[in-house]
Structures are given as structure tokens and as C-alpha cells.
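All protein chains of the complex are present and in place, except for one that has been dropped.
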Amino acid sequence: MSPARAAGATAARDRDQPVREAPRPRTPPASVRLRQAVRLLPLLPAVVLLLVFLGGPILWAFYGSFTDAGLTGASARNPEWIGLDNYRTLLTDPQFPHSLWLTFLFVLGSAVIGQNCLGLALALVMQRANRVVAAVAGTCVVAAWVLPEIVAAFIAYAFFFRDGMLNQLTGLAGLPVVDWLYEYPMLALVFANIWRGTAFSMMNYQAALNDVPPEITESATIDGAGGMQRLRFITLPMIKSSIATNLMLITLLTLGTFTLIYVVTGGGPLNASTTLPIMAYEQAFQYGDIGYGTAIAVVMLLIGAVFSIAYIRMLRERKD
Amino acid sequence: MRGIKKTFMAVTVVGLALTGCSGDSGGEDSQTLLIAYKKADPVLESLMENTKEQFEAANEGITVELSPIEGNDDDYATKLALSQRSPDTAPDVFVEDSFKLRADVDAGYVLALDEYLADWEDWDAFNETAKEAGTGDDGGIYAVPLEADTRVIWYNQNVLGAAGIELPWQPQNWEDLLEMARTVKAANPDVVPFSMYAGTMQSFYELLYGTEDGALYDEDEQKWVVGSQGFIDSLDFLKTIYDEGLAVTPAQALDPNIWQEIVGDMLPQDRMGATVEGSYAPQFWQEGADYEWPEYGEVMATSPFPTQNGQEPGAVSMSGGWTLAVGAGSENPELAVDFVKMAMNFDNSLAYTVDASKIAVRNDVAETTEYQEMNPFAKEVTEVLEVSRYRPATADFAEIDTAVLTATQEVVAGGKSPEEAAADYDEALKQIVGEDNVIEK
Partner (left out) sequence: MAAVATAAPARGAGKTRSARTANIVLVLLAACFLLPLTWLLAASVNADASYELAIPTTLTLENFAAIMTAQQTFIPLLNSFILAVGSALVTVTAAVLAAYPLSRYQMRFKRPFMYTILFGTCLPITAIMVPVYSLFVQLNLLDSLAGTIFFMGATFLPIAIWMTKNFMDSVPVSLEEAAWIDGASSMKALFYVVLPLMRPGLAVVFIFVFLEAWGNFFVPFILLFSPDSQPAAVSIFRFFDEYGGVAYGELAAFSILYSLPVIVLYIVSRALGGSFALSGAMKG
């Protein structure tokens, strides 16, 4: 246990003590309260920033989704309270389940399966490979991740474009030209996002695997466990919590992906790649229906909240 | 100054967390005019830069601050609307797409210009149809048209001639269009005989507004039209040309950049018979343009787009175009309107119109030889303005436009029948405007 943890544990015991003593006076002496307040002072900038720029907008989102606020038109001047109308519209809007499904596909395909598995595989392979090769390969994978998102999106567009690189390559192999962005826009986006985001998972798994003591795997090897068995029964269980944390982070990062989709397909063709963020943007800013767009945003927030709570519960269980 | 004030504001806001502390409108210096326009258009940019220079020379002590906005048409409209919401960022003068104007008038972003224009002699020189683009629902003037465009059929005489079509080709109705296309296809299966985009302006509205009951919006009743036969017929026409392979492939039709291939490759290489395109098409082919094509004046020819059965007025066209409007919150509306007047005076308007290959909005500009000779087609595409229509630019229109677009794309590439797509559109329309605001035709 680190000294800090030990100190924390002592402090925790201290906190418990008053409970065993006689009940304290309801208000502690002013000097104590002052000292406590001064101690908490450093929290203030962070709390203010979070309240103003994250808390405020979230509350506003809930409020705005009950109005017909518009970007232009009469409702821009006098937004009216319309109760649950936006949500009612959402439930009957055929685009909504479609977008929900596309968002699910995008998150599942590019994050949960793509980035996560490829990132883990890369980290595992790197452990075995020559260190220089691993470092260079790692940098190549990370290059796509550190690129500004707009640049990454242009590159992805050029790659999947009808006359672009992918078709040029498959053409060399004698395969027919496929108009990826038209026929398989979601597939193209999933691959683009795997390309862009795998580095994040890879780095997480590299760090996690570094923490696995080599003696354990080695002794398993001596016991005759094969590669796949070692992975399944020893390595994976040891990095279980990293897998969970990683999955949660990339799920939520991917849920909000906007720029990549906006630039590569714009949500098209025929709304075939309009995920929730794109739908919210279109409704709020392109069609000027801020209230409706905000309602979609609230749904995204709620989905995010469900994932976060699930994750927090899991963390807590692990700790206890 | 503004920067410092805002930094201070930001710090204060964060420091005190006084979310309500917003101060007054930011104290925009009344001696400064903020002008917003779309960055991507170099001709527009030079108009703004020249006017700024002239204006500052003529009005001592006044600064004109140009605020070009990056992005495509949608991005521009979005960012303009975003900036209009806050008095601090709202421009004094802005270039406004004619089809967004009425919505912005409803929102209270746009200053009514009637009294300011009353004593402006030049106003009489403006074309009446073009003035419509700047007129609000209440009949008042809210913007000065900057330019107009029309849409006509552009055809390649080499291709049509080789197929034995009599030139000049003058289609009288939709059937003539199909007949030409089928003849060309039979003569040369490798060319695309007659293409229309799976879109709205260059395509669906040209058809719809040429049908008997064709309209999206009933101006008299102020209601949106559902259940219209013209709507189905128009979709049916599109379906026919795509199903019979008379147009480009459906995949190409959905590609927003397909027009580049059409004007850049297909037409110049005699691989396409005809298409519907804006009056500004010569802009693509002129010397120094992106798709320079020295022979375009001899090879290409135009024809007005015919009505469905040749009924009156015989031809139809859709118009759009940019206008100049003044922000309702401008602290110096007089100056702002003066800027608009200067930007649209005879000389500036002439230079802009000719450089951009647009339709003149001033009759005196339209009469100049410089305009009439700006390209071989200036006269014919200008005449079409007589029969041209503007889109019903209400607040909901952007979304309705998308619903129409979806209907055309579903028919062209999504395998839906015209009836199904039209029914879907009716449903979408009711969702957008509400059951009470539609009328059965």
C-alpha cells in the first residue's frame, strides 16, 4: 500500500471516531468551520468551471427540450413552453429509431469490437515483438490518433472516396470499384473510426499489460499452458478492470463522435449514416429547431448517463 | 477593445459564477459596421472589399469590418443564424440567401427597409421579379437583391446533332424531353442523354412548378400542399429517366459532387446530351474557371424547361440568389442601409453580376452591352426570369426542402414508388408544419 493510501486509511478511521463519542454539538465551533472552508477553497475554481460550463448547459438542455426554441422564425423571438411535445415528436419520428440503431452500430462496430479488440491485439503482439519494431509500429498507430480530427476526417474521405485510395488498391487486385461512401457508408465510418481511435485502447492495454508481473505468465508457460490458454486464463483476468475502464471510455467517446461523420458522409446518403449527434446537429442548427435538437441531445445525455452509472457501480463493486 | 472586454467578462463570469450577469449588448461601437458574407465566393468577397474601400472613403471616421464566414452554404446559413442571436455578434449588414429571408424576418433579425429605400432613386431600376426575393410575408421590403439566377436546360449540340435531333432543340413538354433522351440513347448507348439531379432546385421543383396544380405552398391560403398529383407526376418523371438509364446512375445522383463531373467531364467530352443547370453555368467554363472549356459557347445551347403538357406559360424556372439585408439590431441603420445602397449601385452591381455570371437584378445593368456580352447565353437565361419562381421561404422551409430531397432520392435510388415517396413526404410535412397548416389538393 502506498503511503498516501495508508494516510487516507488513517484519516478514514479518524472520521469514524466522532460517531463513537457522545453526539457532537450540531454546529462545530466557528474556527473549525472556517478552517474546513479554507481547506476546501482550492476546489472552488474547478467547481465553478464545472457548474457554469457543464452543469449549466445540462440543466439548460433539460429546460430547452421542453420549448419550441428556434434558431430563426417566430419561435426564435418568443420560444414557448410546449411540455413533452418534442419527446412525443421524437417517438413518432421514423428517423429517431434509425439514428439510434446507427449510433449503436457505430459504437459497437468501431469501439467495442474494432478499437478494443485491435488495441488489445496490438498491445499483446507488441510484448512479443522486437522493442524497436514495437515502438515504431506504436507510433504509426498513434499518428492517426494525434492528428487533428478534421485532418483525420479528410484523410478518411480521400481513402474511401469513389476514385480514392481504397478503390485504387482493390483495383490493382482486380476487384471491381465499390462506391464505399454511397453503398456502405456505415462500414466506411466504422473502419475510419477504428483507424483513428485504436491507439487509445492500445496505449491503455500496453500500460495494463506492463503491470502484469512477467513471472506469472512465465510460470504458466512452464506449466505447459499454450498461448491462447495463457491469454484466456491468466492475462485477460489480470487486466479485467483495465478492459472495463477502456470499454467505458471508448464507448462514451464514440457515442459523441461528430466531426468524422460530418465531414466524411455528412450523415448521408439518404440519412444512411445519420447518428444521433448528426441528427441533433441537423435539427438544431440546420433546420433551426433548437428545442427538438436539444431533446435529442438529452436522449444522448441519458444514454451516456446509463453507461456511466453502470461503470461507476462496477468500479465500486470492485473496490468493496 | 472588444477582446479585452470579453476576456474580462469571461473571467468575471467564471470568477463570480454570476450566470445572469451579462451587461448590455456589448457596446458595439456605432462608428463600426460589421458585414457578414460567405468567404468561399471570391467575386462576392471582392464586391465587399471594394465597397468597404469606397464606403470608408466617402464616410470619414466610419470603419467597415468585414466578417467573412467559412464553410459551404449550409454552414454559412447556420453560422449566420448563430451570430444573429447575440447582439454582440449580430452583423449590421449581411448577405442572406433569399430562401432564408422570411424565416429571419419572423425571428426579428432583419430590419424593414421600406422607409429607407423610399428616397433611393436606384430602387426603381431593380427588376420586379428579383424584388420578390427581398419581400417578406407582409409585403414589406426586407432585403435588396444582390443577384438572381434562373434554371434552364443546357444541351450539347454535338451529342443531340449526332443522334439526329433537330437543332435548335425546343422541347414543348415533358414528353419531348423523354423522346429526345430515348433517341439519343438509341443512337449512342454510351452517353448519358438527359440527366437531372436527384435534388430539388435543378430538378424536382423545375418539374413540380410546371404541373397543373404544382406548388409546395398555397400563398393565398398560407398552407402547405399535400396529396398533389403534380408531386407524384414529378417524381414519376424522375423515376422514368433513372429507371430507363437516361440519367446518370443512382449512385452518382446521390453524390453531392456529381455536378463537377457533369460540367467538368461529361458535357465537355460529349458524354452527356443535356442537363438542367443554373444560369451561372458559364462561370464553370469561362477562361480561368475551374473547368475551363474554350468551345463551350459553340457546343452548348440552352432551352427553357417546358411545363408538363406545354400549358401556359409554356416554360418554368426556379430562381434563387443572394440578397443584402440589414440587421434589426444595428445601432446605425442609416449607415448600414447606405452601405447596401453603395454595394448595389450601378457600377458595383454591374461588376459583380458580370464577374459572377449571375442574372442582373437591375434593369439598367441588364441593358448594358457588357452584361449582354458577358457570355453567349446572358440574354436567353435572363429572359427566363419572366417565368421564374422563388421558393416559399418560410421558417420551416429548410426542413421541408430536405423532406422533398428525401422523396426524390428515395424514388431515384431507394426503390420507392412515386406514390409511396409522396405519401411519406405528406407525413413528414404534417410533422414539420402541423396538421392545421396543410391543404389537400
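Order as written gives the chain letters A and B; numbering starts at 1 within each chain.
The working rule: a residue touches a chain if its C-beta (ideal position, glycine included) is under 8 Å from a C-beta of that chain, and two chains touch if they have at least 3 such contacts.
In this text, all values refer to a predicted model and were calculated from it rather than measured experimentally.
Contact with the chain that does not appear here is found for just one residue of A:Val142, A:Val178 or A:Ala220, A:Val142.
When the missing chain is restored to the complex, the residue among A:Leu34, A:Cys117 or A:Val151 that touches it is A:Val151.
For the chain missing from the display, the contacting residue among B:Asp88, B:Glu206 or B:Asp338 is B:Asp88, taking the whole complex into account. The omitted chain makes contact with just one of the residues A:Ala61, A:Ile82, A:Leu187 or A:Leu231: A:Ala61.
Chain A meets the missing chain through residues 2-5, 7-8, 11-12, 14-15, 39-40, 42-47, 49-50, 52-54, 56-58, 60-61, 64, 69, 122, 125-126, 128-130, 133-134, 136-137, 139-144, 146-151, 154-159, 161, 163-165, 168, 195, 198, 200, 203-204, 206-208, 211, 218, 221-222, 227, 241-242, 245-246, 248-249, 252, 255-259, 277, 280-281, 284-285, 290, 293-294, 297-298, 300-301, 304-305, 307-309, 311-312, 315-316, 318-319. Where chain B meets the omitted chain, the residues involved are 3, 6-7, 9-11, 13-14, 19, 21-23, 25-26, 38-42, 44, 67-72, 75, 79, 82-83, 85-86, 88-89, 256-257, 259-260, 283-284, 290.
Here is the rule we use: only the chains that are shown with their structure count from here on.
For the pair chain A and chain B, the distance between C-alpha centroids works out to 40 Å. Those residues of chain A whose C-beta lies close enough to touch chain B in the complex are 45, 48-49, 51-52, 56, 70-77, 89, 92-93, 162, 179, 182-183, 266, 268-271, 285-289. Residues 13-15, 17, 19, 74, 77-78, 81-82, 84-85, 100, 103-104, 106-109, 251, 254-256, 394-396, 398-399, 402, 406, 409-410, 413-414, 431 of chain B are the ones touching chain A in the complex.
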